[in-house]
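Taking it in order: structure first as structure tokens, then the write-up.
A single protein chain has been removed from this complex, and every other one stays in its place.
Coming up: chain A.
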Amino acid sequence: MAHGPATSSFKNPVVNWLDQRLPIFTMIQKEYGVFPTPRNFNYFWNFGAIAMIMLVTMIVSGIVLAMHYTPNTNLAFNSVERIMRDVNFGWLIRYIHMNGASFFFIAVYIHIFRGLYYGSYKKPRELLWMVGVVIFLLMMATAFMGYVLPWGQMSFWGATVITNLFSALPLVGQDIVTLLWGGFSVDNPTLNRFFALHYLLPFVIAAVVFLHVAALHVTGSNNPLGVEPKGPQDTLPFHPYYTVKDSFGTVVYLAIFAAFVFYAPNFFGEPDNYIQANPMVTPPHIVPEWYFLPYYAILRSITFDISIPFTGLKLIEAKLGGVIAMFGSIAILFILPWLDTSPVRSARFRPIFKKGILAFLVAFFLLMYVGAQTADAAWHLGGLEIPLVYVGQLATLVYFGFFLSLPFVGLIEKPLPLPASIAKPVLGGGASAAGATAKPMEKA
């Protein structure tokens, strides 16, 4: 640390005085003003900023809702209805929070897919990627607990099914479930602790997002070509170029969000959650929120015990197998940077990977569809009946197959020729126009 006031040269004397003692303005200038950013971003690069805006939206709307909500099994459902009917603009704030969760997940899913497609998880951005997976996990935990709070039928039974997943663990499973519940079923203690954690976790997410952005500003952003910037001719200052582009994308996104809030506020919801929780009656069809459906489908796809062949020794019961597969489908993201052995980042230059990731995308949506159907549903093609559980198993295979084949794809794939630099394909052969200070570029 340097001693004495920093040498700040802002025109405004108050800003200057502050900055000499706490250089936040210098930092903002460095990280969001002149910060060198690849010049070739497409609109996929909006979604980090959009996810950040959604996080803020959720925290602001959530704090106001918490001022009207009562976390007690006898009062919770009615307090939510009171927010909807009696609290000034309560309907608006709750619909923002409800649909905000969905739009947060939409933004984050696109953001993650962007990272997958353009190889943003590769060296030197492995830790940046892993911190992102932690954010995703925290988001899932927060969303799950938030969905319990209105204490409707889906809240209650969703909580029952998901907490019961832990009972699949050998030996300690049932004790862990009792510990999670604070009783012998999902009940008032469960609701209370879920509310406390649902309030806490978003701030933990905000802290981890800070780490995510800090790590991003060490390595700099990836870009659609997956080629590192080689000099100033390849970058633009973040402001005004990307502040404007991010603002534009965010406004479009928020317009779509607003359309749902005002015109289809229950589109993503389940009607059963407007029935108060009843521990004595299970709804005929329990479905999680849409953003959990692919993982729910993976859970249900493991319908078989895993045994040692010919001995009949049961290694993993179907129930535990499903739980392992479901958590494994997220955990595999942590080791993705080391599974992918190809030095080329962007799928644009990776013919096999490109097909693989599109198959993965199809499998993901297929799992989402299967997860929304009943366990015994089937497709009828002519006289043929295809149980959806088989479709889910096939899609689960593609999901894991995509990741597990990456080490081999990296070996056998012949990538297309990479451009020499980001500026090169933009400006054609004579790239000298890229700025007087530009380093001379190598000829491709």
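By definition in this document, contacts are C-beta pairs under 8 Å (C-beta built on N, C-alpha and C of every residue); 3 or more make two chains touch, one makes a residue touch a chain; residues count from 1.
Everything below uses one rule, namely that contacts and distances are computed from a predicted model.
Hidden chain, UniProt protein name from the list "Maltose/maltodextrin transport system permease protein MalG", "Ubiquinol-cytochrome c reductase iron-sulfur subunit", "Multifunctional fusion protein" or "Anti-sigma factor antagonist": "Ubiquinol-cytochrome c reductase iron-sulfur subunit". Only one of A:Ile63, A:Leu179, A:Ala207 or A:Ile335 touches the absent chain when the whole complex is considered: A:Leu179. Contact with the omitted chain, checked across A:Asn72, A:Asn164, A:Thr219 or A:Ser247, is made by A:Asn164. Of the options A:Gln20, A:Asn72 or A:Thr303, the residue whose C-beta touches the omitted chain is A:Thr303.
Even with one chain removed from view, chain A keeps its contact list with that chain: residues 157, 160-161, 163-165, 167, 178-185, 187, 189, 193, 279-282, 284-286, 300, 303, 317-319, 322, 375-376.
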